[in-house]
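Each remark here refers to the structure printed beneath this line.
Here the complex is missing a single protein chain, while all its other protein chains stay put.
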Amino acid sequence: MKSFHDECAVFGIWGDNEAGRMAYLGLFAQQHRGQESSGIVTLNEKEHLHHKGLGLVGEVFDEASLERLKGHAAIGHNRYSTTGSNLIANAQPLSAMLFSGPVAIAHNGNIVNAKAIREELISQGSIFQGTNDTEVVLHLLSRNPTRDFIQNLKDSAQKIEGAYSFTILTGDKLIAMRDPYGFRPLVLGRRKLENGSVSVVIASETCALDLIGAKFEREIEPGEIFWVTHEGEYSIKIEKKVEKTAHCVFEHVYFSRPDSFVFGKSVYEARKAMGRELAKESAVDADLVIPVPDSGVPAALGYSAESGLPFELGIIRNHYIGRTFIQPSQSIRSFGVKIKLNPQSHILRGKRVVVVDDSLVRGTTSQKIIRLIRSAGAKEVHFRLASPPTTGSCYYGVDTPKREQLIASHKSVEEIREFIGADSLAFLSPDGLMSAVGSKERGFCAACFTGRYPTDLYGLDKE
Amino acid sequence: MKSFHDECAVFGIWGDNEAGRMAYLGLFAQQHRGQESSGIVTLNEKEHLHHKGLGLVGEVFDEASLERLKGHAAIGHNRYSTTGSNLIANAQPLSAMLFSGPVAIAHNGNIVNAKAIREELISQGSIFQGTNDTEVVLHLLSRNPTRDFIQNLKDSAQKIEGAYSFTILTGDKLIAMRDPYGFRPLVLGRRKLENGSVSVVIASETCALDLIGAKFEREIEPGEIFWVTHEGEYSIKIEKKVEKTAHCVFEHVYFSRPDSFVFGKSVYEARKAMGRELAKESAVDADLVIPVPDSGVPAALGYSAESGLPFELGIIRNHYIGRTFIQPSQSIRSFGVKIKLNPQSHILRGKRVVVVDDSLVRGTTSQKIIRLIRSAGAKEVHFRLASPPTTGSCYYGVDTPKREQLIASHKSVEEIREFIGADSLAFLSPDGLMSAVGSKERGFCAACFTGRYPTDLYGLDKE
Amino acid sequence: MKSFHDECAVFGIWGDNEAGRMAYLGLFAQQHRGQESSGIVTLNEKEHLHHKGLGLVGEVFDEASLERLKGHAAIGHNRYSTTGSNLIANAQPLSAMLFSGPVAIAHNGNIVNAKAIREELISQGSIFQGTNDTEVVLHLLSRNPTRDFIQNLKDSAQKIEGAYSFTILTGDKLIAMRDPYGFRPLVLGRRKLENGSVSVVIASETCALDLIGAKFEREIEPGEIFWVTHEGEYSIKIEKKVEKTAHCVFEHVYFSRPDSFVFGKSVYEARKAMGRELAKESAVDADLVIPVPDSGVPAALGYSAESGLPFELGIIRNHYIGRTFIQPSQSIRSFGVKIKLNPQSHILRGKRVVVVDDSLVRGTTSQKIIRLIRSAGAKEVHFRLASPPTTGSCYYGVDTPKREQLIASHKSVEEIREFIGADSLAFLSPDGLMSAVGSKERGFCAACFTGRYPTDLYGLDKE
Partner (left out) sequence: MKSFHDECAVFGIWGDNEAGRMAYLGLFAQQHRGQESSGIVTLNEKEHLHHKGLGLVGEVFDEASLERLKGHAAIGHNRYSTTGSNLIANAQPLSAMLFSGPVAIAHNGNIVNAKAIREELISQGSIFQGTNDTEVVLHLLSRNPTRDFIQNLKDSAQKIEGAYSFTILTGDKLIAMRDPYGFRPLVLGRRKLENGSVSVVIASETCALDLIGAKFEREIEPGEIFWVTHEGEYSIKIEKKVEKTAHCVFEHVYFSRPDSFVFGKSVYEARKAMGRELAKESAVDADLVIPVPDSGVPAALGYSAESGLPFELGIIRNHYIGRTFIQPSQSIRSFGVKIKLNPQSHILRGKRVVVVDDSLVRGTTSQKIIRLIRSAGAKEVHFRLASPPTTGSCYYGVDTPKREQLIASHKSVEEIREFIGADSLAFLSPDGLMSAVGSKERGFCAACFTGRYPTDLYGLDKE
């Protein structure tokens, strides 16, 4: 029940004669990371074939388009849902014919200094088709006179700042590249084919490896450029040092699929641990624990296990919701939320209920859910969030609302409690969150909770 | 993860100027009962307006079609998914112009002696458009010279045998009618409108009442004909006595939404009770309990509560699956199941796992799921079903496979265990099931588990 | 540029393993007779296969649907464009399963006593799906206890009155049947197949025979029932005598394709003859003759040949017009007509122009065309119609406007001239028309011009 969205999924594969179909499956498994558009580029001999379109993976591709996407290597991309006028021009992978040959690029993240680079490039005569930051990278690559593509990438990395997990396809190689902070996840796996050979697979999340039967090997390291050709595999580091990594903690809180391993840790376990920490920090005398489905389920299980309160599916979610829904003109109480969520009176009536959700952004949905639970007869509603109050926007690839729309940016916890109508309200502390995701071994970015951004923001926060 | 489907949802509403839109919502909430086609007929003054089509509710109706469906009363229908050549002719509600005026009918169930009646009607000159049993009822109504429509329904009820929960719309009334056995659910609710008046709502399941904010009042009784007109509300009984009711126990086991009340009992609670009974009957020394999502979740919660074994989401379900999916030509291990279900190794590895599902039909899916769980590292897999072995087909409106395809019709429990590859296998006993659904107050049909059919089958079992 | 439409095209074929595809071609060639819906039923062994839909032939059928339409015999139908709520139920061929087996029927014409028969059938318990008169025939057939289908047809012919050219397919025969008046055309041809055998082809117009390479043999006679089975060909007469035939003269004036032979005469030649007669009757001193394209072209050629005035394409027609066109909100002079027709100033400027069209119904289009011609600089506009003033509606299968909307029903020729803004106006005389179509050998219905209807109208003229 969140109102923001991740900036996409990437995928790459090398060494499989059904590379296009594998990319389709890899994108399918990562559909939750982007529903606006989907695209695949394959490498067939030395030629690029591509297909992209608006909609879900299953809508964009059909048997005919996959049949056309021949080749032994591919990259793919899902884009998140937004509104805008030139959507198809923003769909990825983006392609260009450079002096060094064809190149296609798929990007998860956000380049914070894209605007300045873009303006400079336009003044030098570059023509931009869309409005996304990734096109800047393509132009930087095209403007570099070097014919050594890897060197070209290294040069570009000196100019761009921010979050990027790339899969890139040229006329002879598949490349995976990740910014030095490691904001977004990017993993490497291998898949044994029937003929005995082994393909290299790159994906945003491990759930994509699982679906196609690939084995997770390791993360692409922050600051690493990894590539594979017919000759072999190579890895170098970008010449740009950062103090420590800044993995996006929101991947664990909300974005990633619970069955993925992200930043070396099971998302499901991280969420359960958040629930446990939350129970330790904010115990309350109650009769049962219920999740806001589906995002709050693991944390609620953790809360239940730690607190000893029984876990119940007090709200049932309807999964048949499509993307358009026609509303009646007369008002139906709590209609907007009830389309998806139905509370169970026989469970809730007369009970003191702990309700667990992953995070709280605007507060309006939480308000509606609490009303729903009360109308089903709950005696007390204790709202518990498995993350701290969201006080800042993200500039590294998460489409959060503007700061003003974040309720915690201008209201105290008590004011929020009053607004959403809970009997009690508690958020997980930043320390509790860090402990749940295992921050000792890893450096995390929690700027949306703390306001401490790991990079310069190039004025993005003032727009 | 079941391979059979219910025969539809019905809906009816009287006394709401947005009756068409309310029917749309009521069908939407009951989408799980039928995805092949959907249709609505409204009563506008004395005229019927109708719209139906193939696909999900959200695909069949748009703003324009709902705008056209004016009127103060409506009935609607969702049909289950099947293959066939003349699908649109079978889509419901079915309509006709009788001597007494327009009539439209929506049917959940199956009329077991439809074939014989149909043949007789054709020999008398009736023309059938589709191949479904409901058309028979329309022809029986049209052939009766009486102009008293309720009498006409009573007369027809003497001729038809089997399962029927009808919503019927004429030129001046909304009718709900249920067979004397009460095979399929049918409920009556009321909804307060903004202007203070109250509309009458009929639905297969209470979840449809919940969505539109209607209050559940009572079930339409087995053998009851209930109707509402501008003058008032009426109720009579069909002149056909049966020894005891035969509510479909499978509604509780699998079909109905967990947030519905069916046959007077919460489906979610019934399923949890099945899990508890199962734990009592078939305890096993294990480390954790996991459900086959989503259908096995409530029973697994019950099993966990009763057994004290921890509950975990050991398998994560991907809800983005559409209706078509393109497979790669190369084999990917367990691909068919993995598209929907991803096991979590970090939870399962080295563990003795109790896996709970609602029922077992062909056994092939269970086999795949168990392979998946083993490949994720589980040490032992103890499969538990929250219902008895399915040994017989249903002729009362559930599209079960033929008897030969039901694995339990020709294999012992031990043989099934071997086939699906479990370390142990146990089914809930018929007594345990009856105890879970509260059969003392209610008579249930469990013919698919016991072979005891409450009615003559008119040769359907020999086809 | 006419605003009325014919009631359909029919087609039938026996003895071709690509019967379905031949029907597709036959309907395609007859697209001008009906654009609302199209349908084909084939006979595969003893089973009927069918496909119909709304739209043009090329929209309704695709490779997949034609592939499914297997069989050695087929009938097909195009329906004219209209508005209505239940279009698909009215699409033909109509099908039913009778006691004698499957039957499908395609109809061109209109049964004038359909309403009375329909009401009687409903009172006897028949259920009607659509609102068209053809369904009445199906019910008459279904109600007859005889198992001799041809006898059944003969019996039905005693009850129905009006215009009908049928192609009918049963489980073992293809039938062509035409009313005793012969209102609508119906022709028989034969086509030599590659394997040496010969198929029997039935069509409304000979242009359908031409496209598939069939040879015209003869008309189906008025009052004839012709059928073909695996055993042979048969022909009988309906037991209903009429004084003389009543071929629809409007087929020659406007409906039929100019390259068809209708009622034994070339439509193109008939139209040229009308133009010649018109020039004899209504000569005028002018500089050139131009047609209203495309319907006025042959008559204008005839007028030019007879009068000696030069023929010019003074108005060019744009054939790219689709069925929807979005208009600007600001007014553009004569926009509605200019979308299709562009006058050529360099031809018309300063000239005295004879403009020839086929007929005049409401007068509004003629008014716009004359304005267009004047705005292009013509000095004088002499409007000539190749048929008499239309004063009555048609009840035999032509969708003419109601009587009140026919300008000639309430205005004199001089008043019409004034209304449309011509310098002179002349219509072809009824005698001239009859002479052009060769009425001596044939009896024609010209009721729309003369008001003399050949049959009782059963109150249709009072509705």
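Order as written gives the chain letters A, B and C; numbering starts at 1 within each chain.
Going forward, a residue touches a chain if its C-beta (ideal position, glycine included) is under 8 Å from a C-beta of that chain, and two chains touch if they have at least 3 such contacts.
No experiment lies behind these values; they were computed from the predicted model shown.
Visitor: What are the shown chains in contact with the chain that isn't displayed?
Guide: Contacts of the unshown chain, counting the full complex: A, C.
Visitor: Touching the absent chain in the whole complex: find that residue among C:R257, C:R276 or C:R374.
Guide: With C:R257, C:R276 or C:R374 as choices, the missing chain is touched by C:R257.
Visitor: Touching the left-out chain: which of C:F149, C:F311 or C:Y395?
Guide: That would be C:F311, which touches the missing chain.
Visitor: Considering the whole complex, not just the chains shown, which residues of subunit C touch the missing one?
Guide: Given the touch definition above, subunit C has residues 18, 21-22, 24-25, 28-29, 31-32, 56, 58-59, 61-63, 66, 193-194, 207, 210-213, 257-259, 261, 266, 268-269, 294, 297-298, 301, 305, 310-313, 316, 318-320, 322, 324-326, 328-333, 335, 338-339, 342, 344, 346-347 touching the missing chain.
Visitor: Which subunit A residues touch the hidden chain?
Guide: Residues touching the hidden chain, for subunit A, are 49, 85, 88, 96-99, 122-123, 125-129, 138-139, 142-145.
As a convention for this text, only the chains that are shown with their structure count from here on.
Visitor: If each protein chain is taken as a node and each touching pair as an edge, is the resulting graph a line, ring, star, complete or other?
Guide: Looks like a simple chain-to-chain line, open at both ends.
Visitor: I'd like to verify one number: the distance from the centre of subunit B to the centre of subunit C, where each centre is the average of its C-alpha atoms, in whole angstrom.
Guide: Roughly 50 Å, centre to centre.
Visitor: Averaging only over C-alpha atoms, locate the centres of subunit A and subunit C and give their separation in whole Å.
Guide: Measuring from centre to centre gives 62 Å for this pair.
Visitor: For subunit A and subunit B, let me know how many angstrom lie between their CA-based centres, rounded off.
Guide: Between these chains, centre-to-centre, one finds 37 Å.
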